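Would you mind keeping the following structure in view while I ask a few things?
Every protein chain except one is present and positioned as in the full complex.
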Amino acid sequence: MDGCTSKLEAKHYKSDVTPIWCPGCGHFGIQAAVNRAFAELQLDPAKVVVVSGIGCSSRIPAYTTCYGFHGLHGRALPLAIGLKLARPDLTVLVAGGDGDGFSIGGNHFLHACRRNVDLTYVVMDNEVYGMTKGQPSPTTAPDWDSDLQPGGTGISAFRPLGVALQSGANFIARGFSGDLNGLTKLIVQGIKHPGFSFIHALSPCVTFRPEEREWKTLTHASGEAITSDFQEASRRIAADDGLTTGPLYAADRRAYAPPVAPLRDTKTNLSHIQAEFRL
Amino acid sequence: MDGCTSKLEAKHYKSDVTPIWCPGCGHFGIQAAVNRAFAELQLDPAKVVVVSGIGCSSRIPAYTTCYGFHGLHGRALPLAIGLKLARPDLTVLVAGGDGDGFSIGGNHFLHACRRNVDLTYVVMDNEVYGMTKGQPSPTTAPDWDSDLQPGGTGISAFRPLGVALQSGANFIARGFSGDLNGLTKLIVQGIKHPGFSFIHALSPCVTFRPEEREWKTLTHASGEAITSDFQEASRRIAADDGLTTGPLYAADRRAYAPPVAPLRDTKTNLSHIQAEFRL
Amino acid sequence: MTQFTSATDSVSIAITGSGGAGAITAGTLLLEAAGKAGWYGLMTRTVGPQIRGGEAAALVRLARRPVSGHGDRFDILVALDWRNVERFVAEIPLGPQSIAIADDDAGDVPEKIAAYGALNVTAPFARLAEDIRGARPNIISLGTVAALIGLPEEAMIETVAATLIEKKVSLEECSQAIRAGYDIGVQLAATYGAAGALKLPEPKSTSGAKPERWVITGNQAAGYGALKGGIRFAALYPITPATDLLEWVAPRFAAVGGVLCQAEDEIAAVQMAVGASYGGVPSLTTTSGPGLALKLETIGLAVCAEVPLVIFNVMRGGPSTGIPTKSEQTDLNIALYGLHGDAPHVVLAPLSVEDNVLTTQWSVHLAETLQTAVFVLSDQLMAQAKSVIPAPKEVDFGTRRLQPVEPKAGVYKRYALTESGISPMAIPGTPGGQYTADGLEHNERGTPSSQANDHHSQLDKRNKKLEAFDYGALWAEIEGEADAEIGIITWGSTSAPVREALARARASGIKTRLVAMRLLAPARPVQLAEALQGVKKLLVVEQSHSGQFLGYLKAHYDLPVAPESLRHPGPLAIRPSEVCDILSRWS
Partner (left out) sequence: MTQFTSATDSVSIAITGSGGAGAITAGTLLLEAAGKAGWYGLMTRTVGPQIRGGEAAALVRLARRPVSGHGDRFDILVALDWRNVERFVAEIPLGPQSIAIADDDAGDVPEKIAAYGALNVTAPFARLAEDIRGARPNIISLGTVAALIGLPEEAMIETVAATLIEKKVSLEECSQAIRAGYDIGVQLAATYGAAGALKLPEPKSTSGAKPERWVITGNQAAGYGALKGGIRFAALYPITPATDLLEWVAPRFAAVGGVLCQAEDEIAAVQMAVGASYGGVPSLTTTSGPGLALKLETIGLAVCAEVPLVIFNVMRGGPSTGIPTKSEQTDLNIALYGLHGDAPHVVLAPLSVEDNVLTTQWSVHLAETLQTAVFVLSDQLMAQAKSVIPAPKEVDFGTRRLQPVEPKAGVYKRYALTESGISPMAIPGTPGGQYTADGLEHNERGTPSSQANDHHSQLDKRNKKLEAFDYGALWAEIEGEADAEIGIITWGSTSAPVREALARARASGIKTRLVAMRLLAPARPVQLAEALQGVKKLLVVEQSHSGQFLGYLKAHYDLPVAPESLRHPGPLAIRPSEVCDILSRWS
């Protein structure tokens, strides 16, 4: 980019680092949608931070031209919260996998929803641990056979939307990596919506879950308008088959902001504090 | 106790260790209800394990005459799961505080609900960190003033029942430490119900939340019969004021059991495995 | 073998009682009154297992000069009652010269107290309290203590009155209560001749302005040091005995513009701090042993991604949940070696309540300058001790986080290999500075790399920036005689009893050299060798069972001689006499 007058396009958010992803991986689609969303919002890459954990999906920050933090497995959300509280002027997008976000990161997900800091969280869900070569994740169906769990886990799958709703997420939607326009729109909405926005993005792992290529035909738009009614959202989620896409729920809770913003001024006069101690 | 013919009473489950609890603490009531429930079920104390984390509430194991494990803050559930999977013959009761279970232990709570191992989990909720002297917990109202968070947390409270339901708990109820009979009944039901039973037990902290003494008058029985309908349970929880007591939800998911139980036989012949390696 | 006598320029008082007896209140008032009288002092507390309302003791030491630790024994024990005192009697050693004053109603002197062989007397604190409005036995006993130690009655009365005014007790009533106790003290002194022995000597008349003094706890001092250092973001998960540090900071952040976050767990807390720091705001997280264990993975990330981070850890008894309310110096190993992989970082430890100000301020400077994780190891003893201290000196450490000048996007090397090992770090918002911070090994740009040369050069860089840095004189407090042949090395709050022992040795003409280390990692072998030049005998003192500090010294320094180890675990502090015993054996 040269200068601030020219219009930013999706390609301006794409870095020169080659993704490590397998050809055909759904994560490419998510990356494209994120870049398009940034372009649509004309965000200055120097004022955006993409934060992630560890996983194939979590490699996404370095593939953008924004600031990035590729942190630890499962810990993207609290890092992003600290960052956003310290720097409310930045746009912070968090992205990562289903293992990262719902397994090891489950507690941070719960509390990020409650905390309602102004972030957008995109979970690139392929119902498997891609990077570690094919173990079941919380969203994996109980009968999926794998080396580690022959015959399946026998445990019912985690319900991301329901848990997000109960925990207080302010915006909830589901997208699909194969639906670039739809997903781009959801990410734009999520970024614009104040507070914590959660976007559940289905993203096939062609290597360890080749059957997920079928999502192309199985996913279907919800057709219903977004609701701000908790009960109604709750009802829709209970009836959901897990492949319904589109915006689902938008609440109007005020985004959390700390009582005082950090000054970043180290020269502040501390004499009133000294006075407290003086005999 | 002498011999196995005599009937066990609640007092037989009470050890000679003096609780560290403040006079009037709600946890005394929970302890009493647990002991009564054990007596009602005539459980052999040598075949019961009470597992907990760290907190005032989590001190409960040593106050019983059963086996106990007073483990780490927030980690009671996975320890109990390991124990129960290894020893399906034991009755395992998990107990602890709201901080222990919903803050640091939130992820284990989510996944214990999903995993549906046959345990009973009693959360002794006083909406505060008692043991560390009065910090807000996830269930604390957003405007509760404390030293650490003057003016309140500004974060909406965690909804234990809703999250438990969405995560797959097989039995859900709420009790109150001041209602000994009611709570005893719930614990009995929870232990009897297969799979993961969650009992949310309100338990005033008279020291750091003296206003919770009012729960005596504020709690009220739900009046509605227990339901096995997810949607209906969901509706009730959404309408709940947080002080409704009684059994709420009982599903009929089969309790999780591993494919093979552990043999505890170290002399097993491994020759068929050696054969795999042999050239 | 020389026997040293202990200094008589201080007096130590323990006040014990069951829940509600007000032992801690009495101790606090005693310290404050001493402060008012121009004295210095220190108060720690010890409690039983009850959450609230259980037995407790206030342990107070007063002197006309600064006091950093407790002495060998308590001169005066006031027992408002004896209930459950055996739970911490080992922490209140008495000597044959000590006096134990129990309330008339307290009943028999417990066996373990009697075993100390002190003078045991009783006093009618409770009975007298009945007759004076607003008075309670603990307040009466303060008059007695004041009389015995020579603390001006007025200071005691004023202090008590300032507190009891809230409860609508008048100055007159207060002075009646204190005087009633005072009379007992005078009588005791007359009867047993104790008073003269316990009275602090009058100060040499000093002309000129009185030095400024502060009343502060170690955790407050650390909080203040953090604010001075520039910390404007803090995150924690509550844990004893660290929580009160940020409980002190919380309302003060409002004034300086700081954000405090109580996280859902320790991992989230330290991650938040890393995120905020990455965003350019100096950040800190507080914890204690069990919480520190949980934070290690993220601290390793800060080291690898080179994000400044201060981890303030208040040590308590270990292992595991251990003894949350008692002190021990056993989180040294985990702080030095607890990160997986080769992850060089900084470890500091304050040497006293007051040193928490300087050390914490320095920790922020080092974290920001070196772009790494800095541990500060305090301990329960100093963290929760309340102390009257000389006002800390003002220090300014100067420059901070190095930032790139007009970085160019796509060219900027976040992890550039530089001479110092420190690379300019772009703060989000800086145009052209975009990079991705990474805990994967990476090349200079920050792009993940598993190549041997990238790994080696980044390992070199992260090590060099710490090794090559000039830490100046702050790495240790060194005192004693240049020609001494006895050297002593210690750290943390154990420095206080060791210093006291050395002062006694000096008084007996024994020369020693003391190195009290403030900087534990990276090790400074050249500086230590210099500090110990000529030393022929070496003692290492620490409060641990396994000798963690000893092992550390052996691993990273070439000690001039094989050291002897003086150590024991908490909760008992190292006493000056334990050090003296060894020194006298050596001389």
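A few notes on this one:
To keep things simple, chains are lettered A, B and C as they appear, and every chain counts its residues starting from 1.
The definition used in the following text is that contacts are C-beta pairs under 8 Å (C-beta built on N, C-alpha and C of every residue); 3 or more make two chains touch, one makes a residue touch a chain.
Model, not experiment: these values are computed from the prediction.
Within the full complex, the residue among B:L8, B:V34, B:L79 or B:L148 touching the omitted chain is B:L79. Within the whole complex, the absent chain has one touching residue among C:I101, C:A269 or C:L292, and that is C:L292.
Considering the whole complex, the residue from B:H27, B:H108, B:R174 or B:H200 that touches the absent chain is B:H108. Hidden from this view is one chain, which touches chain B at 1, 15-17, 44-47, 49-51, 54, 61-62, 65-72, 75, 77-87, 89-90, 107-108, 110-111, 258-266, 268, 270, 272-274, 277-279. Although one chain is hidden here, its contacts on chain A can still be listed: residues 20-23, 54, 56, 72-74, 103-104, 106, 129-133, 135-136, 138, 147-150, 153, 207.
Across the interface with the omitted chain, chain C contributes residues 48-49, 87-88, 90-91, 289-290, 292-294, 296-297, 300-301, 303-305, 317-326, 328, 330-331, 333-334, 336-344, 438-441, 448, 450-453, 455-456, 459-460, 463, 544-546, 548, 551-552, 554-556, 568-572.
In this text, only the chains that are shown with their structure count from here on.
Chain A and chain C have Cα centroids separated by 43 Å. Chain B and chain C have Cα centroids lying 38 Å from one another.
Here the CA centre of chain A is 32 Å from the CA centre of chain B. Each of residues 103-104, 106, 138 in chain B touches at least two other chains. Counting partners per residue, chain C has 254, 260, 264-265 as the residues that reach two or more other chains.
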